[in-house]
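Mind having a look at this structure? Questions to follow.
Note that this complex is displayed minus one protein chain, with the remaining chains in position.
Chains: A, B and C, in written order; residue numbering restarts at 1 for each.
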Amino acid sequence: MIVITGASSGLGAALTQQYAAEDHTLLITGRSEQKLADVMASLTPLEQVKVQTHAADLCVAEEVSDLFSRLSTPPSSVIHCAGSGYFGPIEQQTPQAINQLINNNLTSSILVLRELVSRYRDHKVTVIVVMSTAAQAGKANESTYCAVKWAVKGLVESLRLELKDSPMKLIAVYPGGMATDFWQTSGKDINTSSFMTATEAAAMLKQALIATEHGYVSDITINRG
Amino acid sequence: MIVITGASSGLGAALTQQYAAEDHTLLITGRSEQKLADVMASLTPLEQVKVQTHAADLCVAEEVSDLFSRLSTPPSSVIHCAGSGYFGPIEQQTPQAINQLINNNLTSSILVLRELVSRYRDHKVTVIVVMSTAAQAGKANESTYCAVKWAVKGLVESLRLELKDSPMKLIAVYPGGMATDFWQTSGKDINTSSFMTATEAAAMLKQALIATEHGYVSDITINRG
Amino acid sequence: MIVITGASSGLGAALTQQYAAEDHTLLITGRSEQKLADVMASLTPLEQVKVQTHAADLCVAEEVSDLFSRLSTPPSSVIHCAGSGYFGPIEQQTPQAINQLINNNLTSSILVLRELVSRYRDHKVTVIVVMSTAAQAGKANESTYCAVKWAVKGLVESLRLELKDSPMKLIAVYPGGMATDFWQTSGKDINTSSFMTATEAAAMLKQALIATEHGYVSDITINRG
Partner (left out) sequence: MIVITGASSGLGAALTQQYAAEDHTLLITGRSEQKLADVMASLTPLEQVKVQTHAADLCVAEEVSDLFSRLSTPPSSVIHCAGSGYFGPIEQQTPQAINQLINNNLTSSILVLRELVSRYRDHKVTVIVVMSTAAQAGKANESTYCAVKWAVKGLVESLRLELKDSPMKLIAVYPGGMATDFWQTSGKDINTSSFMTATEAAAMLKQALIATEHGYVSDITINRG
């Protein structure tokens, strides 16, 4: 069983389609029932049988807990794609949108990882945390977005130390800009025609995640170009 | 005029005392009127004349704005010390305390820097952002604290790029653990007898902040030992 | 055509075997003719037909140039695996072995990348630079090894900026400790039975290197566990 958050669009939706096509059993989540149903509708009937949906607001601890309570056994992997963007010079950003950005990216990541460590730290669960290249360097006009992404990176690096002797593994993924709906709601007007698609990024990511007996790819940056 | 946030205890209080002793004009802020009054009471009458207090919750944009509205001219420096700690294994942390940690460290820093850039980006204002060595590396049992401190670092690095052609300068300060009240409320039981005091850290920081015509110390890490 | 340096042992040899098995045309290099012949002997006759060997000391600019002069057209990829280890407390390291470490890891990487940029900067050549997790953090008793690996990372990050508008791409690979001959000559007595093998690391790396039309994996860390 693979759990995918942020599955209703972008990279999460593309990963859902690609893992479903390979006959994996999936639990996918997103904030909107409707969008999850749309992703479901994009699958073949045979694929749909193996995919469950569960809408949840990951900024609410109880909803995060309810999500994983649906599983009777530990998942093999959890791919945490949920997140949102918000851009522009800092003096043009509104307090309300900043709070939403923090909730959608940082609070949700803390609550998801807290739940996973709490439930599965003694199990062989692979947790893939999808961030952004904005977690690796400062960028003008992306200051608050960088802030929340750097935060998730600091969280992951710290939890790796807490999980040192645990079979649970954390994999950090840093994709560069993709051509997804993400940009429409981000406040950034940008031509994404040369950007990689979520489908391309999902394909590369899926390929890179294949582990061997004694090793695994722990950190991956995916760039356009 | 120097503005100091988080001035009611720890490094902020120590800086207040040392700058006041050197006859600087100060505006100090903290959440608690009472604690600010206590800091005030620790000053000599002559020093008190040059120090104003203004209680504010820096997680509320309007209160941040009101604070700086008190100034009739741009301050020479703003030293942003406000922040709080919260530690322990992630599975033992509560959602409520996590939200408070995010508010006290990240939301407040974003709102303060947003206000400062908005008001003073065309003025020669030096903004000193006090973080922690937890902003520079992951640490076990400090995962959420590292997260919010990494966030502030990402914010500062991004804003430096936005302020590239501005006379406003951002200085990043990373102190290691100090012997302050900070630990009492942090959930970490720790012997701080060999730690540097806030007074020591303030003295070193004040000394390091002295700039010359063509240069300044932009990043400082202060460690115990 | 894929060029592989450091192909006479470890990861380079394993990559040679795996790419040869997939019917790629290869030019492999290493310092020792004999060792290259041994790797050649490990291939099937059908594979051998597509593999050329060329012994070279990559610390000598002329030999680096001669190596690439053998190619009549730009290679599709160059995988730079050459390198050596040297460990222990700094006060126990000898100046001679330190110089050798610098030559084998830093000088050779500079000369190889210099040659590649010089020849192919206007071609779609993918250059994979294999470093080590020692390039990402300081490690006790690996100080000089970390130094040379950090150096290569700084080189790669700088050259990415020089190649910003070039079709040439630099991919950075950071493998953790593998169970290879590397350790026998490194001065570190270590039980490698739980380490990943070079074959495992090569398999993961090869898989991760697959690119799509608009994107590629630019940075990969491979860890044991």
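Before moving on, here are some points about what is shown:
What we mean here is this: a contact is a pair of C-beta atoms (placed from the backbone, for glycine too) under 8 Å apart; a residue touches a chain by one contact, two chains touch by 3 or more.
Values in this document were obtained by computation on a predicted structure and should not be read as measured data.
Touched by the hidden chain within the whole complex are the displayed chains B, C.
The missing chain, though absent from the display, is touched by one residue of C:V3, C:A20, C:V130 or C:L159; that residue is C:L159. The omitted chain makes contact with chain B at the following residues, 169, 174, 176, 194-197, 200-201, 203-204, 207-208, 210-225. On the side of chain C, touch with the chain left out of the figure occurs at residues 61, 89-91, 93, 95, 98-99, 102, 106-107, 110-111, 113-114, 117-118, 121, 134-135, 137-144, 146-162, 164.
By our rule, only the chains that are shown with their structure count from here on.
Because contacts link the chains only in sequence, without closing, their graph is best described as a line.
Rounded to the nearest 5, the angle that brings the Cα atoms of chain A onto chain C is 180°.
Chain A and chain C have Cα centroids lying 32 Å from one another. With centres defined as mean CA coordinates, chain C is found 45 Å away from chain B. Across the assembly, chain B contributes no residue in contact with two or more other chains.
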